[in-house]
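Every protein chain except one is present and positioned as in the full complex.
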Amino acid sequence: MAKHEYSFYPGCSSQKGASSSNYLTSVQTMCEELDIQLNEIPDWNCCAASIGYAGGGELPRLTLSARNIALSEEHNPGQDIVATCAACWLSTREAAERLEEDQSLFAEANEALAEAGLKLKNDTPIKHMAEVLIEDIGYDAIGEKVKKPLEGIKIAGYVGCQTNRPFGIHGESYENPKYLDKLVDTLGGDSLPGYEKKVQCCGGALAFSEPEKSQEMVKGIIEAAYDHGADMIVTPCPVCQMNVEVYQDQINETYGTKFKMPVVYYSTLMAVAYGRSAKDAALDGQVIPAKQLDELAAK
Amino acid sequence: MTEVVATNETILVVGGGISGMTAALEAAETGKQVVLVEKRPYLGGRVSQLYKYFPKLCFPTCGLEINQRRSKMNPNLTILTMAEVTGIKGEKGSYTASVKLSPRYVNENCTACGDCAKAVEAEFDDDYNYGLSKRKGAYLPYRMAHPALYVLDPRIIGTDDAQKAKDACKYEAVDLDMAEETIDFPCGAVIWATGWQPYDAAKIQPYGYDRFDNVVTSVEFERMADPGGPTDGKIVRPSDGEEAKKVAFIQCAGSRDRNHLLHCSRICCMASLKQCTYVSDAYGEDADISVYYIDIRAIDRFEDFYEKVQAIPQVKFIKSKPASIVEGTDKRPVVHGVDTEGYNRFADEHDLVVLAIGMEPSVDKDSFPVDIVINREGFIEAAPENGGVFAAGSASDALDVNRSVQHATGAALRAIQVVNGAAGVEG
Amino acid sequence: MSDTNQAMAEKYRNNFLKEVEANVEEGDWVKMCMQCGVCSGSCPLGKFWEHPPQEIFMMIRAGKRDEVLGSDSMWMCTSCYNCIVRCPRELPITHIMHGLAHYAKRLGLVPGNQPTSKFAQMFWDNLMKKGRVNELKLGMSLYFMNGFGEGVKTALKMKDVGLGMTKTKRMNPMEILGGHAVKDLSGFQKAIKKAQELEDKRIEQHGA
Partner (left out) sequence: MADEKKFAGYICTGCGIGERLDAGQLETTAKRDGKMAEVKQHEMLCSKEGVAMIRDDIDNNGANHIMIAACSRRAKVEAFNFTDVAMSRANLREGVIWLRPEGDEHQETTQEMADDYIRMACAEVKFMTQPSPSGEQTLNKTLLVVGGGVTGMTSSIEAAKAGYPVHLVAEEAKLGGVWADLYKRVPFRAAAVDVPNSKKADLPQPEDPGIDEMVAQIEADSRIRVHLNAKITKTSGAPGRFSADISTESGSTATENFGAIVQATDYKPYDANKLPEFAYGKTPDVVTNFELEKLAKEANGAPLKRPSDGKEVKSVAFVQCAGQRSEKEGHLPYCSGFCCTESIKQAMYFKAQNPGCDATVLFDDLRTPGAAGEDFYRSGQQAQVTFSKGKVSEVVADGGDLKVKFKDLILNEDTEMDCDLVVLATGQVPHVGPDPYAQLAVDEAEDEEEKAKAQAILEVAPPSILNLDYRQGTDLPQLKYGFVDSHFICFPYETRRTGIYAAGPVRRPMDMKQAMEDAVGATMKAIQAAENAARGSAAHPRVGDLSYPSFRKEGCTQCKRCTVECPFGAINEDEKRYPLFNESRCRRCGTCMGACPVRVISFENYSIDTVNQQIKNVEIPDEFEEKPRILALACENDAYPALDMAAQAGEELTPFARVIPVRCLGSVSLSWITDALNSGYDGIVLMGCRRDEDYQCHFVRGSAIAAERMSKVGDTLESLNLEPERVAVYEVAITDIKRAPQLINDMAETVEKIGMSPFKF
């Protein structure tokens, strides 16, 4: 299999000691297995996610992403940019498209970047890791590597918002994307295609400022997973992962529920299925441990 | 080999629906030679699949009977069914058309006695009923089918069923050796009346047509209401056959929408108003009908009908494009959205949701046989560049039956102008 | 009323739609709304909106300047993009909501204590400092945004979450001292500053 090489944009939350550092760990393991090389964009900056809008105007926010793309084009020329964080991917790709369609904005962005001695060409494809897996690697290749099928593990595929809309994965629908289910099946697990909350928003943007609002939505997401008999939830988005996993105790407090639903990354599932250690799979990063995976990894 | 007698004074009509039939008959009844080419095994097109017409609530088969008698009587009209135009060469006044004829495996001897259908076992989805019911592998598409000849489904050819059908026929009408053929013939003018198809409802993901049993399209619902249809005219839930009394009609399902069809399909509002009467006729005071709309387009005298339906106490109108449908308890579709008149959120549970599905022109934009002006939505624009090719009916725009016929009658004159020119009658 | 607000109100007397087109990100889409309401119905936080998007668009056309810019509705947006993908008229509603929020902020019309507006501002300030977001500092400043007492309460309430995160090495107390940063910080900050200047200039001319 040909080696795949990408210009990698990890994003703030994947940094060491940050909320989705476990995501990064498992992604690195997954990439080793699939022979994917990730070349981090040197000196990348935050994308402002989709919450920077109060302080930052349109152009300043676009310039944030423009800087990352410019850096990538300078240091990792010819490589597609890959992000693992939904928000990073979305902001960067959205910025690229806005600057593409509005040439005056493009000129202004470059004028701003010049201050940092950078220049944006803006001809680099920007992908989410899920796209890489499905479009560049493919289910078959992903399946070939499986050493420990996730037999008997019922997993609800929770896609969330920003990996799904407005771009989403090619050929998938906004209302009922199936790729996480296909992935789970490919890894030998039991997918739950009927899981109806797979694209329900978790309120990530309000998680800090108005937790009661976001937690109400998270409750629905977890409830539905239990209704479908899920052992755990899998997601491609760090905001979703954290939001759905870490507030379960508070939700239990508020609503008198007894939630203890593990929420893992697809990369964690893959690392385990590929027979790697719990550490490589970043299972130690689970606030709510995914027991079946721990056991499987231990075997 | 099928023989077609034609000259450059002949008018070729493509499509045997209400528009094509009309154009062909009006020209033929004016003394012109006409060849009518229809893809289906029978004439009438989508009109033959309608239960009632708006706003009169009369029966399409009634007018169809007249048109079919007209075509049976008319010596100037040649009808080719199971036929598709594959090419048109030449120019205004002297075209050569290539027509592909698919085998019916049944010849003119057929008396429509039905013995072959009795003999055949294989069953297939009945496309006349949009797949809501099954039909035999040897079949008469529907009772009034014209020509009244049975058809053998190509899928039974080479199976025992094919032989059974042949053996059952006393009149040597079943001909298993029939093969596809392509014939060429001249014509002076072409009337393009290929009509429309329902927009693929599965593409309207928020409404879950592909996920929920009790979300159907307006064309399917029309078959349901027809006593001759798959449910014997009963309005029921596909999921369990239970009576559907609480019914929602969602307008602009695929129309006026950049994700689907940009145009307004014109007929959907009126069709839904008509279908409201099906439900209230069936269930009277027990009916509970909601129409979700953006604008009710009951244009010109249709306004009367809108008022008539508004007067039915069981029908309510909600100005809203629903956001989504989710499946509630007992497979009941729940329609979510906001009533924009004064901002009221709703989550209404129904027995059945009917999507007033958009009209997609059946015009092949990308490989149209001749150079012709087609607009962004795939409809043929009237234009001098089109030479001797004229659109009729909903190949030209989203039109209701009445306007299609009106338009098709005009198309006949346009064609006659060309062939009269060719014949030197002009002046 | 802030000066800019005054100035803008003057400039676009009785034509709020024009003001929005000139000053709000993607504002010139507003006129294309056909009031179908699909956005309002699609918003996961819909029930929290005093004025849902489609109504806001109508209010803009009806010149209800103060009601719109003073509303906290657009701060409800979680950027889930449901409205954008469903809008039959292709309006980038999410961005328009962000744009309106930002514009309201510029004019100082955001209702006091609108938590998300505060958080969003902090987020921005936070990332402007080092070029990367420092989750811990962000969290802390957030907890204390309503004063010390409030902050302690929230912090305690969040204690367990924090603990869990720390245990799993997904939060690092050391971050409070420094933490991740962009190396070329000055270049970074200059670029963004320049961008802001350019944007102000453009709006100035555009509006004029």
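Lettered A, B and C in written order, each chain numbered from 1.
Just so it is clear, a residue touches a chain if its C-beta (ideal position, glycine included) is under 8 Å from a C-beta of that chain, and two chains touch if they have at least 3 such contacts.
Not measured: the values here are computed from a predicted model.
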Tell me the shown chains the invisible chain touches, ordered by label. B, C
Kindly state which of the options B:D167, B:D240 or B:D304 is in contact with the chain not pictured. B:D304
Residue, one of B:G87, B:P154, B:G228 or B:G328, that touches the chain absent here: B:G228
Would you mind spotting which of B:R223, B:R237, B:H263 or B:H350 touches the chain that isn't drawn? B:H263
Considering the entire assembly, which residues of chain B contact the chain that has been omitted? 18, 26, 29-31, 53, 56-67, 69-70, 72-74, 109, 111-113, 143-144, 148, 170-171, 227-228, 256, 258, 262-264, 266, 295-304, 319, 340-343, 365, 374-377, 379, 381-382, 397-399, 401-403, 405-410, 412-414, 416-417, 420, 425-427
Residue ranges of chain C at the interface with the undisplayed chain: 15, 17, 28-29, 31-32, 34-35, 54-55, 58-59, 61-62, 64, 89-90
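Heads up, the rule we're going with is that only the chains that are shown with their structure count from here on.
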Taking each chain's centre as the average of its Cα atoms, which chain lies closest to the overall Cα centroid? A
How big is the gap, in whole Å, between where the Cα atoms of chain A centre and where those of chain C centre? 23
Report the inter-chain centroid distance for chain A and chain B in whole angstrom, where each centroid is the mean of the CA atoms. 46
Junction residues of chain A, two or more chains touched: 174
Two or more partner chains touched - positions in chain C: 82, 85-86
For chain C, which residues are in contact with chain A within the complex? 25, 44-45, 48, 76-82, 84-86, 94, 98-99, 101-102, 105-106, 115-121, 123-125, 127-128, 131-133, 135, 138-139, 142, 157, 160-161, 164-165, 167-172, 174-175, 180, 182-184, 187-188, 190-196, 198-199, 202
Sites on chain A touched by chain B in the complex: 173-176, 196
Chain A partner, complex, touching residues on chain B are 205-206, 208, 211, 324, 326-327
